[in-house]
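Left out: one protein chain. Kept in place: all the others.
== chain A ==
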């Protein structure tokens, strides 16, 4: 019995490989196009960030943080953190990582939020995509790194795709949560005054779900940031590269500095993205 079982192996892996081969042979132009667009997006954004003089950009970041949050402590922290990163010599890598994170988040929002809305309106759709979302979050990243590498080639694009696969479940889930938790009374109020489906979406559902969707986007940014080292493995530029290099050459100093820069960037992004407490809830 055991021998029979081992001798008749189901060729799951082969099937998937054949499927990827099929995609590369027949759909290469499609993937090249996607690669071109996404590559252009990241490249352009990185170039834009690096075009501005670092000190000016740091000042701009601090100003934006002040305008959004009106907190002196936060502004001082951001100035200190970014100046430290510049001092350590990781300014360019930090901007490349920031660019990757933003592009990944952008793709996640553009794709994920509409999927979340559609899923909230159609329970069967959510039942259908939930296992896929679970799969995307639990399957080891390296596993889908290989096919993305084959399909999109080395560089920032496979890194971006892998990052999107890993992070997109967050905005989908939280958009679904936000939209499906709109109180029935608010739907009724909208309908009773003659709202169309589109008006219901934009004037009732989305405003109500906005805090939850924002939480999803913040989560998405954090998840994307946690992928920078993995993205570096397939050739994406950024703070992941020095970490990988440090690992290969057992360079404790470089590993520590680059790791610190990632942590600093994570904290800055988290604090800036957190929703300001604008409206107090009364009990």
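Here are some notes:
Going forward, contacts are C-beta pairs under 8 Å (C-beta built on N, C-alpha and C of every residue); 3 or more make two chains touch, one makes a residue touch a chain; residues count from 1.
By definition in this document, contacts and distances are computed from a predicted model.
Remark: of the listed names "Glycolate oxidase subunit GlcD", "1,2-phenylacetyl-CoA epoxidase subunit B", "Glycine betaine/proline transport system ATP-binding protein" or "Tryptophan synthase alpha chain", the one matching the undisplayed chain in UniProt is "Glycine betaine/proline transport system ATP-binding protein". For the options A:151, A:204 or A:223, the residue in contact with the chain missing from this view is A:204. The omitted chain makes contact with just one of the residues A:20, A:186, A:214 or A:254: A:186. Mapped onto chain A, the interface with the missing chain covers residues 185-186, 188-196, 199, 203-204, 207-208, 210, 279, 281-282.
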